[in-house]
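Removed from the display is one protein chain of the complex; every other protein chain stays in position.
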Amino acid sequence: MDRLTKDDVHPKILQKLLEDSDITIEDALENEMILNMGPQHPATHGVLRLLLRLDGETVIGCVPDVGYLHRGYEKMAENMSYYEYIPHTDRLDYISPLSNNVAWVLAVEKLAGIEVPVRAQYIRMIVAELARIASHLVAIGSFAMDVGALTVFLWTLREREKIMDIWDILCGARFTNSYTRIGGVANDAQPEALALVKRFIDEIDANLSECESLLNTNRIFIERLDGVGIISKEDALSYGYTGPNLRASGVEFDLRRATPYLQYDKIDFRIPVFTEGDCLARYFVRADEVRESAKIVKQCLQLMSPGEIKANLPKSVLPQKAEVYSKMEELIHDFMIVNFGINPPVGEVYHAIEGSKGELGFYLVSKGEGHPWKCKIRSPSFIHIQSLPHLVKGHMVSDVVAIIGSIDPIMGEADK
Amino acid sequence: MGLEAKLNSDGFLTTQLDAVVAWARKNSVYPMPMGISCCAIEMMASADPKYDIARFGSEVMRFTPRQCDLMIVAGTVTYKMSHVVRKIYDQMPDPKWVIAMGACTSTGGMYRSYSVVQGIDQFLPVDVYVAGCPPRPDNLLNALIQIQNKIGRTRARDFQNLKLPELNVIQNN
Partner (left out) sequence: MELKELISQKLQANFPEAEFEFSEFRNELSIKINKKFVNPICKFLKEDPELEFLLCEDVTAIDWAKRENRFTVVYHIFSLKLNFRLVLKADVDESDCAIDTVSSVWKTSNWQERETYDMYGIKFKNHPDLRRIYMPEEFEYHPLRKDFPLLGIPGSLPLPKK
C-alpha cells in the first residue's frame, strides 16, 4: 500500500488541514498511530490487551500486555494440599476443564508413585477427549464468529451443550467439574452416561460436517484466512509452539504418541498435520482433531472393562463417602488425608499432557510435606501469545482478529 | 422524559406513565457482557439455543458500553483489571444496573490471594449477586428476572437530577 504524499492531496483538503493549528503537515499524513485493543474487546479471547502500532491500516508492531487475570495460582498451590488444588486446576483452561484435572492428578501420582487401575484410566481418557472436543468446538465457533460467520457459533455451542449434559450426569457439574481424584476418579461411570457418550460420538461427525459445510467452501472465509499469519517450522519450534498450532506448521509432534500416558499406546489414532502454517491450516487441524478424538472415545468404550476405579492405597487415596460414614478405619484415613494431605517423597517431577491448546505441564517440587513446595504451570496459551508480534507484522487490523482467533489463547491459562 | 418532570405530584397520569416506561425498560434490557473468565463461558451458554436469553428481551449483547443498560461482570476481577471495569461502568449512560455473577465477583471466591479484589462492591454499586462457581445459565436468567422486577418498580423521578460521576479520563494516555 503506497503512502500518500502531500502532492497527491487535493489543495483544498490541504488548506483545510493546515487551518487546524494543532496539526502540522508532517503530522497529518505521515504519522503512525498507536491503537489500543484493550482488555475489554469482543474479539480478543478474554482479557488480552494489544498495543498496535499502525501505519494507516497496516500493523508494523505489536506489544501484548497480559496479566489482567493473574490470580496467583502458583502462590496458592504452596499453601494448600494436593487434593484441595484440584478445583483450582479446573479454572485454568476453563473451556476444557477436565483435561487440566487429569494433568494435575497425573503429575501428583507420578511424584507419589501411585498406580491407577485400568478402568479409571479409560474413564479419564474418555473425559479428557470429550474436553478436547468441547474446546475445539468453542475454538472453531468463536473463530468463525470473529471472521464474520455468526451462525456457526450457535451451532457449535449446541453441540457443546450435549457434552455438558454428559458431564452433568457423569461428574455432577456441567462445567468446572473436579472429577478426577488422586488414585482414580471420583465415582464410577453410570451406564446412562456411557450411553449418552456413545450417542454423542455417533452423531458428532455429521453435525460437524454440517457446520463445516458453511465454512469450507465459503469464498469469504477462505480468502480472509488463506496466507494470513504464517509461521514457519523452525520459528514455531523456536517460539515453543505445541499442540494444534505446531501441527499446522508441519511438525508431527503429539505428546500422546511421543511420551504416552494413561492408555494411549493401546489406541489407534491418526495425527493430522498440515504444512502451510497459516490460519486456515490451524482451523483444519482442529476440525480433524475433533474426528480423531471421537475415534479415540469409541475405542475406549470398547476396551473398557468393569473394575476398580480407585487405587487401593488407604494412606494416599480418599475412600468412598459411603464407607467413611459407616466404617472406622475409612473415617480415620479420610480425616488424616483431608487435614494433613498425602506426603509424597522428597523430589521434583514435571509431567505434561497433550491438552487441547498444546502441552500443559505441571512442575512440582516436594519437600515431603502435605503441600507442594513449588508448583509451576506450563501453560501453552502464554507461550503462543508471545509470538503474536511475529505473526501480525505486515497484516491489516482485521487480520489481527483472525490471527488471535486461530491461535486460540485462553487467558485463564495464560495469566495463571 | 420531560413531561413527567413537570408533573410533580403523584397523580393517576404520572403513575401510569411511570408504569409504561418501566415496562418498556424492563423488557428490553441490553446486557453489556464484561466477560473476564470462566463465568463468561456460562454467560455465553445462556445466550445459546438451549437457555435462550433473547426470549427475555436481551436480544443482543452489545459490546459497546454506550448502548447498554445492564453490566454483567462475569469472572474474577483483579486489581489490574478493576480500573478497566470502572472505566467501562462510567461510560454507560444512566439508568444502569450491575449483576455480580459468580463467587469471584461477589466476594473474591476461591481466590484469597494478593492480586484478586475480594468482591467488586468495593468499587462498583451492585444490584444482584449470583451465587455459583460458575452459576448455571438458569441461575443467571433468574438474576435477570430479579433485575427486571427491580426495574419494574422504578419511577421516573429516581433518575432525575442525578449527580454526574467524575469520569476517570486521562488526557495524554
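Read from first to last, the chains carry the letters A and B; within each, the first residue is number 1.
We adopt the following convention: a residue touches a chain if its C-beta (ideal position, glycine included) is under 8 Å from a C-beta of that chain, and two chains touch if they have at least 3 such contacts.
Since the model is a prediction, treat every value here as computed from it, not as a measurement.
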*For the chain that does not appear here, which of the shown chains does it touch in the whole complex?*
A, B
_From A:E74, A:D168, A:E212 or A:E292, residue that would touch the chain that is not displayed_ = A:E74
*Per the definition of touch given earlier, which of A:E159, A:E330 or A:D415 contacts the omitted chain?*
A:D415
*Pick out which of A:L48, A:V251 or A:L318 touches the chain that's been left out of the picture.*
A:V251
*Which residue, B:W23, B:Y114 or B:F159, contacts the hidden chain when the whole complex is considered?*
B:Y114
_Contacts of chain B with the absent chain, listed as residue ranges_ = 79-80, 82-83, 86, 112-115, 117, 122-125, 168
*In the complete complex, which positions of chain A touch the hidden chain?*
66-67, 70, 72, 74-76, 79, 110-111, 113, 235, 237-240, 242, 251, 253, 258-259, 347-350, 352, 359, 361, 363, 365, 373-374, 376, 378, 382-383, 386-387, 415-416
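In this text, only the chains that are shown with their structure count from here on.
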*For chain B, which residues are in contact with chain A within the complex?*
34-38, 40-42, 44-45, 48-50, 63, 75-76, 78, 80-81, 84, 88, 110-116, 133-134, 136
*Would you tell me which residues of chain A are touching chain B in their complex?*
38-42, 46-47, 67-72, 75-76, 87-88, 91, 94-95, 138, 154, 157-158, 160-161, 164, 174-176, 411-412
